[in-house]
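Below: one structure in structure tokens.
Only one protein chain is missing from this complex, and each of the others stays in its spot.
Chain nomenclature is as follows: A and B, assigned in order of appearance, with residue numbering initiated at 1 for each chain independently.
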Amino acid sequence: MRRAVIAFTAFLGGLVFLLSSPAWADGEALKGTLQNQGQPVNGVKISVAGEDGKPVGDATTGADGKWEMPVPKAGTYKVTLDQSTLPPGVALKFKDRATLNVQVYDGSERNVLFALAPAGQQDGAAAASSDSSSFWDRVAQLTFEGFNLGLIIALAAMGLSLVFGTTGLTNFAHGELLTFGAMCAYFFNVVVGLPLIWAAVISVAIGGVFGYGQDRFFWGRLRKRGSSLVAMMIISIGLALFLRYVFLFFFGGEGAPYAEYNAQPGIQVGPISAAPKNFIAMGIELAVLVVVGVALLKTRVGKAARAVADNPALAASSGINVDGVIRIIWTVGGAVAALAGVMLGLAQNVSYQMGFQVLLLVFAGVTLGGLGTAFGALVGSIVVGLFIQLSTVVVPTELKTVGALLVLILVMLFRPQGILGRRERIG
Amino acid sequence: MHADTTPSRKAAALAAFAGLDREPGVPKPDPILVVDKVVRRFGGLTAVNVDHVEIQRGSITALIGPNGAGKTTFFNQLTGFDSADEGSWTFNGKQLKGVPAHRVARAGMVRTFQLTKALSKLTVMENMRLGAQNQRGENFFRALIPGSWRGQEDEITERAEELLERFKLDAKRDDFAGSLSGGQRKLLEMARALMVGPELVMLDEPMAGVNPALTQSLLGHVKDLREEGMTVLFVEHDMDMVRDISDWVVVMAQGAVIAEGPPDTIMSDSRVIDAYLGAHHDAPMSAEEFEEQLQEAEAELEAGIEEKA
Partner (left out) sequence: MDWTTILITTVKASIGLETVVYALAAIGINIQFGYAGLLNFGQAAFLGVAAYGMAVTVATFHLPFWLGIVIGLAATVVLAFLLGIPTLRLRADYLAIVTIAAAEIVRLVFRSVKFSSVFGGSDGRQNFSGDFFAMNPYSPGTYGIGPISFNERVTWVLTVGWVLIAIACGLVYLLMKSPWGRVLKAIREDEDAVRSLGKNVFSYKMQALVLGGVVGCLGGFLFALGQASVQPDLFSTEFTFYAYTIVILGGAARVFSPVVGAAIFWVLLVFVGNTLSEAVSAGLLPSLFTVNNIGAVRFMLVGLGLMLLLIFRPQGIFGDKREIALDAR
């Protein structure tokens, strides 16, 4: 999660370069945001010197963890983080990277990244204390975090896979449903001032309405016109881009936390240490997954949904209101995705890219489980979540997503229909 | 109409079948295709379980059977579009198990599909040209030198024009295949298959969805194939058509071949009557029944796949 935030910040920086529009850059500068586990770190001194070692100036991070230092001209600069000003319990993730040499280009602001980690968790420190008991503690902790991530992915995957199952649409704008939920909750929590729990309830409701509306006024219409699935997939990419930049427009490029539950002290349960919010979030996620799963199996609508997924024409001919069922699927999918977004915002920060960042993992989960099977998606998502976290035992944290995506490609090679999928008939 | 002009091939085909046993898997004098113990399972459901069947060279053989008998799946096995779990089959003495679909076609065994696969964004002529084999211009590097394939392309076009004329599609030559009617698509698909130069043509429900006005001409074309020395194996539901054009009929039910025989007597075979009537398959099923069956099959299918996992 932390890596996702860092990646996103740098991504934004990259975007500024790629499309360096005059609007974004007013003079050369160095800037950055210091974060530890998704939370801003303030009061840290950062000094900038020219290539020749001549100091340019000092900056101190603000309450939002941001710092900025204008520089006279394009060129190479040495940026040093003063480690003594880091708050207790926070350290540089890579001790040898307190001073970075960075290049500033003409007319652009350069983002500088210092990766922070809780003291004792930096790379190198973990290896130093590698007796077997702490190794298993770490595995237990990572398993817990993996479930935490896997459940969020599963919530998102459920909607994606239900929509895919009933309409055949591979919806690239599903990630934006998550972002939408997270942003709604942010609005009601931070701007309006409601307690986060009520903000979450409201945003789940709005997420459901958003999903309903999308199908009622957009996807449903396209289906009626007989748009091909590939065309709809690309339309969903257009929608995703559009929504993402609408979020950027209103929310801004930086991530922000909710007003509550930010610095919850961790509690120790066995070998696992985590903030209570994580336990509660996981409980809610699990409960929602079970409720939706049981509803799929037991209720009339759930059975109808599965019939539509099997064969829409046949379902229609046996008296099922296919459009109605699909609309309910979209509504539930939107609401569950909004919940996933709120949970994701709680686990990291709310940002305009969060949904897209997690979408690939959702795809991985859904594909692993087998496209279009709701339970496959659940299993696949948990596997992805666990794999991502547990892989950090052997690979650097920054590359944990790489492992999960590689596994996705390998599964394609050996079991293309996914873990629980089925093959199609030809002819 | 066409067949009357050269009755010799039909006579030869009928002579080959004369006096043959009516048992499933009966040996033929000169089989082009020999199938042994082909099994295809979808989980717990055995879709195909053919012990032995032979297809006589130069004949028109019909493959019939109630819905869900496994005819199309059997077709898919034979033509390499789906992999069989067990068994083997030879075409002209050549082992074909595990051979990919395009190699099966190159070997001279070409199929059509139940739902026509006309390439709708290509013109009728391009559809036809695509069927020709060993095209020099289909190699990436030679494609870049038009001189290397132009001559061959002209020959192919000439052959395609002859076929289009025969199939009365020459007026549609430069139309997109997507603009053709259902029957015309069937004709195009058959003509395209002939461009491959097949020895055995396998037609999956050639009459399904065809306007009755076109039926007679389609029948004539199928008979023509035999007159030109090709072997035809086709799946069909329309018993009138089966009686009209086929020399021999193979009946499948529940994945297995249950009877064989000449078309005029096969429908009076008690095993065939049982297969059709015993399972109440001849009467149109209600939607509920159909759905029930489908869901049973799906459930088994899923169960089976989970087992495999």
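Assume contacts are C-beta pairs under 8 Å (C-beta built on N, C-alpha and C of every residue); 3 or more make two chains touch, one makes a residue touch a chain.
From a predicted model like this one, the values you see are computed outputs, not experimental measurements.
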Touch criterion as defined above, residue of B:139, B:181, B:211 or B:265 at the omitted chain: B:139
Of A:30, A:59, A:91 or A:115, the one touching the omitted chain in the full complex: A:115
Residues belonging to chain A that touch the chain removed from view: 7, 10-11, 13-15, 17-19, 21-24, 26, 94, 97, 102-103, 113, 115, 170, 222, 225-228, 230-231, 233-235, 237-246, 248-250, 252-253, 356, 360, 363-364, 367, 371, 396, 398-399, 401-402, 405-406, 408-410, 412-413, 416, 424, 426-427
Chain B residues that touch the omitted chain in the full complex: 79, 81, 100-103, 105-106, 110-113, 117-122, 126-127, 129-131, 133, 135-140, 143-144, 146, 149, 153, 176, 178-179, 189, 192-193, 195-196
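Heads up, the rule we're going with is that only the chains that are shown with their structure count from here on.
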Separation of chain A from chain B, taking each centre as the mean of its C-alpha atoms, in whole Å: 51
